[in-house]
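Shown here: the complex without one of its protein chains, the others still in place.
Up next is chain A:
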Amino acid sequence: MLTKRIIPCLDIKDGRTVKGVNFVQLRDAGDPVELAKIYSDEGADELVFLDITATVDKRKTLAELVTKVAKAINIPFTVGGGISTVEDVKVLLAAGADKISINSAAVKNPVVIDQMAREFGSQCIVVAIDTRNVDGIDFVHTHGGRKPTLLKTQAWAQEVADRGAGEVLLTSMDHDGTKAGFANELTAEISSALSIPVIASGGAGSMPHFKDVFTFGKADAALAASIFHFKEIPVPTLKEYLIGEGVSIRK
């Protein structure tokens, strides 16, 4: 049986992890490769690296990091943040990334999804959607959720799937950072409408939140950052809990 995926997300700046991490076994808390290795050994199903480096010349550092990660770990990983062209994708896939994720660039120029999917295959193109509810309607936001667009989230999710995205990474900005649970209703609506997998993100605070997003939320995968980094919920404990709750999970 196909299992639900648990995905820790690492924020990267200038080749280093930015958010504080709290792993006693880490010799260098800022080394993404070491952290990635720990997560993969602990049973994480996949990893996402989100690059928040602002400057273009520092992006070379990202490709170098991707190669180091690819050499070190034996599970799939996605790289996102500031990717806008087919050339950007080519560099990162050649460096060893399994998938790339695009966000603002897809909103600005949707045809780039078609181009990337045609060039590299849908399986490696993840479209990240940041959504926020405004007066009862879900709208796509860009620039880390700060900038609203006129795109309705449900319609945009359908469009990116039609254009050839392989997966959707749906982050609810209303839930992100609250630790009050994922956006189950919206996730379920989008996951049911699409024929591609949906990764839910934003709001993880406890183990039952993961159970909820996999059952009520119909998510194919769930992504979280701080609860894993600070060891509030270790990946093995979470997986054991979910298996006990009857969720299909890789042991």
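Odds and ends about this structure:
Throughout what follows, contacts are C-beta pairs under 8 Å (C-beta built on N, C-alpha and C of every residue); 3 or more make two chains touch, one makes a residue touch a chain; residues count from 1.
As a working rule, contacts and distances are computed from a predicted model.
Per UniProt, the protein behind the absent chain is "Imidazole glycerol phosphate synthase subunit HisH"; the candidates were "ATP-binding cassette domain-containing protein", "Imidazole glycerol phosphate synthase subunit HisH", "Fe-S cluster assembly ATPase SufC" or "ABC transporter permease". Touching the chain that is not shown, out of A:51, A:98 or A:212: A:98 (per the contact rule at the top).
Within the set A:61, A:85 or A:122, the residue that contacts the chain not displayed is A:122. Within chain A, the residues in touch with the undisplayed chain are 1-5, 40, 45, 70-71, 74-76, 93-96, 98, 120-124, 166-167, 192, 194-197, 218, 220-221, 250-251.
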